[in-house]
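What follows is one structure encoded as structure tokens, with my remarks underneath.
The complex is shown incomplete by one protein chain, all other protein chains being positioned as in the whole.
And now, chain A:
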Amino acid sequence: MQRFWSIPFSMGLFLVLCVLSGMTLADDDSHTNMHFRDNPPSPPTPGHSSTSTADHSKFEVLQQPFTDGPSVTKACLSCHTEAGEHMMKSIHWTWEYTHPKTGQKLGKKHLVNTFCTNARGNEGMCAQCHAGYGWKDETFDFNNPNNIDCLVCHDRTGSYYKTPNSPGNEACSVMFKEKPPIQWNTVAQNVGLPGRDNCGRCHFYGGGGDGVKHGDLDSSLERPDRSLDVHMDVDGLNFTCTQCHVSDKHVWAGSRYQVVAKDTEGTAKPGMRRDVATCESCHGTSPHPVDGVVAMKLNDHVNKVACQTCHIPKIARGGVATNVKWDWRTAGKTKDGEGYKEDNYVQANGKARSTYKSIKGSFEWAENFVPHYAWFDGQMNYTTIDTVFDPNKGPIDINGFNGRADDPQSRIWPFKPMHTIQPYDKGFNTLVYMHLWGNDKDAFWGNYDFARAIKTGMEKNNLPYSGEYGFVDTYSYWPITHMVAPKEEALDCGECHSKAGRLQNVEGFYLPGRDAPYDIDRYGLWLLLAALLGIVGHATLRGLTGRHRS
């Protein structure tokens, strides 16, 4: 009898173990390297498609058997005739932004950043998040609207995904295997306005993983509670991203290259203002209903303090950590000739994060932390690939910013500072493009050789390279604007209005509770001391002379 049951039992046990180990493997796999989108996509955000006047599953053009993305796009564009032209002007397509004031060419196509350092030359990997199909190198055709990826933003099944456009070295490419094939017809027939999960699939995972880049954008915002984000609260307002990032002809409000740091217009009539994603565009310029001294004084602040400063008391507080320090110097160490990783940080949601990866170097993480505060006029200043700097003059601000207390355009904003120690050209004193991704022997993610990766990265872009690289301290600053706490969790006055408060180091103005300009306290206390000494002296003299007389 025992033997009879032992066979199915051991088979069952084997199966369970297989499943468990499979899960563990899958889980391992998910945070192996620089992987994006390791969480299963969240269920579609309800609400939006239901108000649509079109049921896409009934459209004949969507009944044809699709086998790839571009053919779906072609079908989309057969009805949405202008969408292609509109999309091709969008930054999600161009990955390029020419700053109207500085003339600098910005955007992922050009920038060096403080994470994987450059998308340029690594498009095969990085352009997974490009709203197009197949950008892997310079040959990509930006004028072919059929290459636009409509589904990445408009799929409402949650089953659509993207993989790298070119194979990397084996160490990296392994993590994209074994995805179920995309059901092109299903996704094509279930399109709708983008939900948080659509936007989040790229924007939550920027910088190389969940929450790595921003600190106020990570997967915890797929289903946030009220405390994490009062607007996106799944049981409350349940806002999608497009509720604030309103669009006009597929160009949406809210730029990180030219931030509206202070909105003086506030709310507008219905149907107007599609250009801003500011708090004021909904809440107005005196947002606190005046029912007393406090509200009145709070409204005073709108002039000089961004809403975000008080209403986002801490960042990365959804259980997902954000990267605060990245040291490239340690990258490239191997064990038995193989790359490895160490997962020594456990974030609040229980998931381990890597503190070291051979392909990237060492990381430090932070959660639920107080941001950095500074005056900000909305203008970010970029150190680009052609900027010559003096490495001896302290850390390089990859995206510094302007702002002054006495500038009417500036307000005090919260930022996530990101500290990176990254390669630069020691001879020419410029930043470098690294060739990280590829299935060739020059790619750093495979050969762990900075010298070759930098040389190739520069050569591929026809940029001069002295041949000698070093490491330089860099900083980038991410203006914080998401994860808005409910009002009862906003900062208390004393958090800033105190001697050692949050705004301790923000200069150029008088802050009640913090400052005593012109030594007023010292003179005041001297005056009181003098009065007291006079009183004590006078009283003592009276006592002495009185006793003498009697």
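The definition used in the following text is that a residue touches a chain if its C-beta (ideal position, glycine included) is under 8 Å from a C-beta of that chain, and two chains touch if they have at least 3 such contacts; residues count from 1.
In this text, contacts and distances are computed from a predicted model.
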| item | value |
| --- | --- |
| "Acetolactate synthase", "Carbohydrate ABC transporter permease", "NAD(P)/FAD-dependent oxidoreductase" or "Cytochrome B" - which is the UniProt name of the missing chain | "Cytochrome B" |
| Contact partner of the left-out chain, one of A:54, A:294 or A:346 | A:294 |
| Residue, one of A:395, A:464 or A:512, that touches the chain absent here | A:512 |
| Chain A residues that touch the omitted chain in the full complex | 292-294, 297, 299-300, 303, 405-406, 492-494, 497-499, 508-510, 512-518, 520-521, 523-525, 527-528, 530-532, 534-535, 538-539, 541-542, 545-546, 549 |
